[in-house]
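Yeah, one chain of the complex is gone here, protein chain that is, but the others are all in their spots.
Showing subunit A:
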Amino acid sequence: MNLTHRVMGTVVLLDLRGPADDQLVARALEIFDDADARFSPFRADSELSRIGRGELALDEASQEMQEVLELADAFERASGGAFTVWRDGALDANGIVKGWAAQRAADALVAGGATDFCLNAGGDLITRGAPEPGRRWQAGIRHPMQGNRMLGVVVLGEGAMATSGSYERGAHIVDGRSGEASAHWSSVTVIDTDLTVADVLATTVFAMGSAGPRWAHEEFDASVVALDQLGRLAVAGHVTWARG
C-alpha cells in the first residue's frame, strides 16, 4: 500500500509492502500528528511554545519533550554548538523532530509486525525489509541545483537517510556558533542506521561547513554525501551507489 499523510508542513509517504494492518498504520501516522501538536513552533498552544514563553518548566515537560531536548543538547555539545534548538532565546526543534518522529513511527510499525516498508517524511526516510524479494531499497538523492534529476542513487537496504539543503525554501541553516546562515554546502545527505541521528547530522554538517562530513563520519560513523556551492561532491564514509 502507498499512503500519503500531510503533517508538520510537509508530507509523509508510507510505502508498505505485503499485508497491511490499517490500525497499525493509523497508529504509526498518529505519531506525526502528536509530534506536530507537541513540538510545533507555529502553534501557540504547543508544549514547545509554552516552554518557549516560560509558561512550562522543562522539568515539568512531557517525557517526549524531555527526550527530544536531551538529545538536542547532546548533539549541541558534540557539535561544539553548531547544532542548537535555541535561537535568539527561542526554542525551535524542527532540526530534530521530523527525524525523531519518523524513527518512532518506523519503530511502531516494526513492533506491530510490519516487515517491509519505506517511510519518507518530507525527504527524510527510513527503510525496513526489502521492496521485493532479492532486491534492496534504493534511495535517490535529489540534485539540489537541478530539481528534475538525481544527484545519485544509493543502495540503502535497511537504513535511514536525511537531507538538508538551502534550495527548497531559500532556507537558512544557521551555524549555532556564529549565528549566521551557513553557505558552504548546497546539499548534505547523511546515511545512518537511525533517522533521528541522520536528521540531526544533516542539519549539523550543513551548519558546520567544510569540516562537517568528516566530523559526522569520525564521531558518529555516519556516511555523508555533500555537494558544495561550487558543485563539488564530497563523500565521507562508505556509500553503496546503485548500478541498476
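Miscellaneous remarks
Here is the rule we use: a contact is a pair of C-beta atoms (placed from the backbone, for glycine too) under 8 Å apart; a residue touches a chain by one contact, two chains touch by 3 or more; residues count from 1.
Throughout what follows, contacts and distances are computed from a predicted model.
The complex appears with one chain absent; UniProt names that chain "FMN-binding domain-containing protein" among the candidates "FMN-binding domain-containing protein", "histidine kinase", "RNA polymerase sigma factor" or "ABC transporter permease".
When the whole complex is considered, the residue among A:49, A:79 or A:182 that touches the unshown chain is A:182. In the complete complex, the residue from A:24, A:108 or A:234 that touches the missing chain is A:234.
Set against the missing chain, the residues A:2, A:23 or A:63 yield one that touches it, A:2.
With the whole complex as reference, residues 2, 4, 9-11, 13, 15, 98, 118, 120, 122-125, 127, 131, 137-145, 147, 149-154, 161-169, 171, 175, 177-178, 180, 182-184, 186-187, 189, 209-211, 213-215, 226-236, 241-244 of subunit A touch the missing chain.
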